[in-house]
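For reference, the structure discussed in these notes is given below.
Excluded from the complex is one protein chain; the other protein chains are retained at their positions.
The block that comes next holds chain A.
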Amino acid sequence: MNIFDIIGPVMVGPSSSHTAGAVKIGNVSSKLMGEKIQSVDIFLHGSFAKTGKGHGTDKALVAGLIGMPCDDIRIPNSFEIAEEEGLKFTISNVDLGDAHPNTAKVVMHGVSGNQVEVVAASLGGGRIEVCGLDGVTVSFSGECPTLIVHNVDQPGYITEVTSVLGKQGINIATMQLYRKNRGGEAVMVIECDDEISHETVESLSKLEGIMKVSYYSPN
């Protein structure tokens, strides 16, 4: 948190958690998709489902998915603008169990046929947390350049990935490790202080034993 979390963000009302946070969930999801979205199914959980309509949470999520920042005055008209841009979307309610009360699940279908599923929660004050990515539990804020590496759960990969970053002079802010089962698929979520170049992401994805690398940049 810094003083511009206290004064700010500049945003379209009425609620930093239900509106600005929802725009940000849309922004982060669309970046994690990494390609133009053809259609998207949005599911609202908890308070998002209960008071989302009055807060424009639905409009805010769609606005974020088509790249509007949280102070874009066109947010109230995002449905029309999305339709003009050819984005098909559905919005419905869902019960995600004991998820944070302000959670959305966003299932995106890209133009190439790829599908990406993001589960994210709005924590208040416009801050969010991505808590699920393609069915894997993760946790990152979307405020820093973030590297998501899927690899085989075997010794050595962490050193390998972090040394590549180290050689590039990239400082790691936080790092989390997840795995589905021992020896199976593991996921590293690395939040960095600096942007990571396209070439570095490419070279990481070519390393043996690394199944997939996604990169998210807030800028």
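Miscellaneous remarks
To be clear about the criterion, a contact is a pair of C-beta atoms (placed from the backbone, for glycine too) under 8 Å apart; a residue touches a chain by one contact, two chains touch by 3 or more; residues count from 1.
We take it that contacts and distances are computed from a predicted model.
A chain of this complex does not appear here, and its UniProt-recorded name among "Urea ABC transporter permease subunit UrtC", "L-serine dehydratase", "3-methyl-2-oxobutanoate dehydrogenase (2-methylpropanoyl-transferring)" or "FAD-binding protein" is "L-serine dehydratase". Shown as candidates are A:G34, A:G125 or A:P218; the residue that touches the absent chain is A:G125. For the options A:G54, A:G156 or A:G183, the residue in contact with the chain missing from this view is A:G54. Within chain A, the residues in touch with the undisplayed chain are 1-17, 19-20, 47, 50-51, 53-56, 59, 71, 73, 75-76, 124-126.
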